[in-house]
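One chain of protein is taken out of this complex; the other chains stay put.
Moving on to subunit A:
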């Protein structure tokens, strides 16, 4: 240990110090906005806007959270979001993987035609109104299926997963397995999937984040408030207090509304991102691996 220390030259030490300082600053830059949102959610909005809040909450108040949690729809929204994210992720990841694996195999007949067909959908979509009509004709309006089915199996994800399979599951492996009498199905379940945990984790994270943050589909396809996902509920709580200056007469609560909006704005961010912040560390190690692996094996 001592020897190691001695071997470090003066320059090395300065270099280390410089590195630590720089990285600490970068870390602070990244962390501070998060921290600020947290303390701002406990502070009186007037202090926030006069710039007096920066290290500790000032004018401590729980009004924002009280309002957010008093709204019973928020719990319904939470439950809905968890349901949509779970179901949507299962369907989405399954479709993606099932589509990607055959496309990664050299012996699939008509591979390029299928790929071409899929690629077209990346560049041309039906547009909002035809899609809406399709969902309506499928009788999926105002059901959970309108949220989890149409988005399942994004082509972009299929390509990522296919590339992963191509680069990390060599053909020789299939040859060896099939000589030993392994069927395609068995090979997929017993060999390919266990070797692909990292890309599966990436896909899970992509889908969960997508479903968790998505509100537009719900906005378009759902009418029933009891089916709203969390993001839409929060959006409604937030905009309920936003002021429309077009309404000349109904001005009386302008300031009251502004205050409440400011109060709950930060609380809403915390409430809605907490689950993902908690989920992320568990998936993060796979995430790095899954994304890196393509570049290493190239």
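Note that a contact is a pair of C-beta atoms (placed from the backbone, for glycine too) under 8 Å apart; a residue touches a chain by one contact, two chains touch by 3 or more; residues count from 1.
One rule holds for everything that comes next: contacts and distances are computed from a predicted model.
Assign the chain not included in the display its UniProt protein name, restricting the answer to "Extracellular solute-binding protein", "3-oxoacid CoA-transferase subunit A", "Na+/H+ antiporter subunit G" or "Chemotaxis protein CheA".
According to UniProt, the chain not displayed is called "Extracellular solute-binding protein".
In the full complex, which of A:36, A:132 or A:286 touches the chain missing from this view?
Missing-chain contact among the listed residues: A:132.
Which of A:14, A:49 or A:69 sits in contact with the chain that's absent?
Answer from the full complex: A:49 touches the omitted chain.
Kindly state which of the options A:40, A:85, A:147 or A:237 is in contact with the chain not pictured.
The missing chain is touched by A:237.
By the contact criterion defined above, which parts of subunit A meet the unshown chain? Give residue numbers in ascending order.
Here the touching residues of subunit A are 45-50, 128-129, 132-133, 136, 219-220, 223, 225, 235-237, 239-240, 242-243, 245, 247-259, 261-262.
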